[in-house]
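Only one protein chain is missing; all other protein chains are in place.
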Amino acid sequence: MLIITQPAVTGAQIDHIVGRVEEFGLKAEVLRGSHRVVIGVIGPEDLIREKPLAAIPGVESVFAVMKPYKLVAPNGAAPPPVRIGGVPIGTGQKVVLISGPCSVESKEQLLSIAISVKNAGARVLRGGAFKPRTSPYSFQGLGEDGLRFLAETRAETGLPIITEIMDTRDLAVIEKYADCLQIGARNMQNFSLLKEVGRSRLPVLLKRGLSATINELLMSAEYILSEGNPNVLLCERGIRTYETMTRSTLDLNAVPILKAKTRLPVVVDPTHGIGLRDYIPQMALAAVAAGADALMIEVHDDPERARSDGDQALVPEVFQDLVRRIRAVAAAVGRDV
Amino acid sequence: MLIITQPAVTGAQIDHIVGRVEEFGLKAEVLRGSHRVVIGVIGPEDLIREKPLAAIPGVESVFAVMKPYKLVAPNGAAPPPVRIGGVPIGTGQKVVLISGPCSVESKEQLLSIAISVKNAGARVLRGGAFKPRTSPYSFQGLGEDGLRFLAETRAETGLPIITEIMDTRDLAVIEKYADCLQIGARNMQNFSLLKEVGRSRLPVLLKRGLSATINELLMSAEYILSEGNPNVLLCERGIRTYETMTRSTLDLNAVPILKAKTRLPVVVDPTHGIGLRDYIPQMALAAVAAGADALMIEVHDDPERARSDGDQALVPEVFQDLVRRIRAVAAAVGRDV
Amino acid sequence: MLIITQPAVTGAQIDHIVGRVEEFGLKAEVLRGSHRVVIGVIGPEDLIREKPLAAIPGVESVFAVMKPYKLVAPNGAAPPPVRIGGVPIGTGQKVVLISGPCSVESKEQLLSIAISVKNAGARVLRGGAFKPRTSPYSFQGLGEDGLRFLAETRAETGLPIITEIMDTRDLAVIEKYADCLQIGARNMQNFSLLKEVGRSRLPVLLKRGLSATINELLMSAEYILSEGNPNVLLCERGIRTYETMTRSTLDLNAVPILKAKTRLPVVVDPTHGIGLRDYIPQMALAAVAAGADALMIEVHDDPERARSDGDQALVPEVFQDLVRRIRAVAAAVGRDV
Partner (left out) sequence: MLIITQPAVTGAQIDHIVGRVEEFGLKAEVLRGSHRVVIGVIGPEDLIREKPLAAIPGVESVFAVMKPYKLVAPNGAAPPPVRIGGVPIGTGQKVVLISGPCSVESKEQLLSIAISVKNAGARVLRGGAFKPRTSPYSFQGLGEDGLRFLAETRAETGLPIITEIMDTRDLAVIEKYADCLQIGARNMQNFSLLKEVGRSRLPVLLKRGLSATINELLMSAEYILSEGNPNVLLCERGIRTYETMTRSTLDLNAVPILKAKTRLPVVVDPTHGIGLRDYIPQMALAAVAAGADALMIEVHDDPERARSDGDQALVPEVFQDLVRRIRAVAAAVGRDV
């Protein structure tokens, strides 16, 4: 940690800062420049971060040299893939396709879509049973019935299932059915929920919040790992910017950065990311070229009657064609589907 | 709801759109312009919103004429104030000061600060017992001990207390102690939590999310009201923008807009909003001039040793001086503290 | 144009609105919903846009149905490519590589880099002679000397050249040397400059402003076309968001949207877009997968001594390797370099 002092800092203030740093059990090293004094604070970074160094008189700003996350960072060893059911994600070779409807609406709907996407090449089935909706008057999901339909569809198709958890109290029931827990963008900093899924035996797909920095995404993943669950997938799903022509701004810049800064697989969700059906395929291809380990794409076989997000679902034929193009781009970057 | 059709829409597509609208039990009215056809959809707005109209072929975009919230909107009657303990907020006359430390650290710390802020003019005490922290390695709050200290301090000072709830499972214990529940910015779209506090008898201070639009804030308030709890206070606490010199960008534009669009009192938190101790007073004064019903300002008597946010806490003497200036600005806009 | 009236609009106000619309020489059509009245305004869209309809009492908001741009929009015919020197961009087949240093520093530096990038596969040379710099104390470019070095390098390598124009007064001198004019992000809404280059015989590469919406980018292109110059290339180069880990957020979402909404070729600049040398290759590949017609990538042979942006320049060997990978992804999406 580096303390930048104010231009007019006095000798007494510097002594006070150094004293305070030492009172905290840390070591201080004073570096005098031509116009400013900088004080390096040396010691365990976690301890340093806890201290309100910027509150000390004479301090202008505090600059963290070390990253605040540890468990999610590369550690030299090859990062193991995260398995959803029997499907490994993050092998470096495979680009895994996760697909299915936004919401589980009925057994028939789900099974029909699951068969289509499986035939097209998807290896994991998604579907929401508990739905986070901006409005209390919107469809809130089928709840445990939806979970049951997911499990039955897994039994018939062999596809492992991923579904969203919104409430710490729902973990037990969702664990009975699901292969992977999803934390939605709006709950990325629901720290109680992060701790709870950190104690689950299931892997967790953690979506980046609408205005979460990459650092904050990593800190939220760190919450899960610090509770003992190492199986976290990071998902870029679009951030909020000033642009209104797209639903969100899919931030593909995050893909190579996350690959470099963490040991965790990176999933891209172009459906919510750009949110416009016509442009989802191009963004899916771009995500593969940027290095994504998996894609999550919503498919519906009757979008005009979908109970949520019908306007951004791909129909099965379009998805099938897209998978063909994804295979080509994956091959171009040395991977396969 | 207005459906804007694509420039090349065909007659058959228009017929299909109209048919779909009627299948949904709604009425369609076709308006032909010189270059575009617009279809007005008439009927219960909630029903209309549920339908994926934008997924119908030939539709370019869908434009909502009505606001999606109802309960939070003005309804002609004078909105009643929301009471925290015995203190009414939103009377139109009083500007209420809510103050206290970021975190409850000990009984002594809390009581000492509570006495200072009460003497300066604060009428509600704040203090966090369950703390949402970006890092799992940071101080997470004292939990129920913190709640107990708050209740004891209320007994000694008479100040009602507000404290944050982060988990649906904590409602029962927090309700035993608190006078008002706070939902933090990161949980503004934690819909399970919103529903849960919507069933509480306590008022709820709802903080605007870091990248929440004003509409989304109102929809989150609507969740609480729709569960039966009418006592919601809306809190502007800074939004996330590209500017890095401030911690957040306190969006005072929201104050007059929220006052116009809702029946709910508006609270401003300049501490987190600008996040720089030296500039909190000016933002507090500006908030009063903009029409805020209450201010929430953090105070600490030993910021250099605070366990959270020490660098943005005001010391008691500065707070006392600020209250004097707030009284003057409040009087200038026809109110008092 | 649609006028949404206020909930409490009176009959007299509706009459006044209709009267005003007719006074402007336009036609009004009143559509009554169950809760709101909407007034369609029919007539020449340009004329309608000029009128301050939202200023009329009883109007809540005004909603434009038509796009505000015309010349840049698709018109049914296949859009002709834009030629820089002899190199056509936007053929649908070729992905053109534009490369070179950020600033022209000397004849030797420029020629050496030009030869490298040409050998690697670049077909257009970039280099700044007039440099927009945030600080007045930074290197401002070599001016006309830089232009001369560019022209000499063209003579020796055969690569046509693109360089930035910052001032209307510089057009004559730049036209003497350059094959394509670049308008930088900070001048995207310098309307005097747009009009001036609209009267040039040279093509114009127009960079998206740091916080420009896609619509605003198109309106700025419309300025150039409306002055008679049809040869405009649109360049996505990163937008400003709250994320600080990257220099900008390269918005690849803009690529498929611009391809759909305009007749103009789309160029992507991953160098400024992500601004971190290590991640430029992945973003370049993603841009090709998303459908870019050309890429602009900065290369420097001695980045540690570069006079601007050395920290984001690729060295020639990395660029050469990148071109190889670009070829593979281009082939995967049915194109070539």
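Just so it is clear, A, B and C label the chains in written order, and each chain counts residues from 1 on its own.
By our rule, a residue touches a chain if its C-beta (ideal position, glycine included) is under 8 Å from a C-beta of that chain, and two chains touch if they have at least 3 such contacts.
Remember, it's a predicted structure, so these values are computed and weren't measured experimentally.
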Touched by the hidden chain, restricted to displayed chains: A, B, C
Candidate in contact with the missing chain, chosen from B:Ile214, B:Leu233 or B:Val337: B:Ile214
Among B:Ala73, B:Ile115, B:Ala151 or B:Ala290, the residue in touch with the chain that has been omitted: B:Ala290
Of C:Pro7, C:Gly25 or C:Pro68, the one touching the omitted chain in the full complex: C:Pro68
Chain not shown: contacting residue from B:Leu47, B:Ile257 or B:Val315: B:Ile257
Missing-partner contacts on chain C, residue numbers: 20, 46, 49-50, 52-56, 68, 132-139, 166-169, 186-187, 189-193, 195, 210-211, 216, 219, 222-223, 226-227, 240, 277, 303-307, 309-311, 313
Interface with the undisplayed chain - residues on chain B: 211, 213-215, 239, 241-246, 249-253, 255-257, 260, 273-274, 276, 278-279, 282-283, 285-291, 325, 328-329, 331-333
Residue ranges of chain A at the interface with the undisplayed chain: 2, 4, 29, 31, 33-36, 38, 40, 42-45, 63, 65-66, 211, 240-242, 244
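As a working rule, only the chains that are shown with their structure count from here on.
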Innermost chain, where centres are averages of C-alpha coordinates: A
Averaged-CA centre spacing for the pair chain B and chain A, given as whole angstrom: 26
Computed distance of Cα centres, chain C from chain B, in Å: 39
For chain A, residues that touch 2 or more chains besides their own: 211
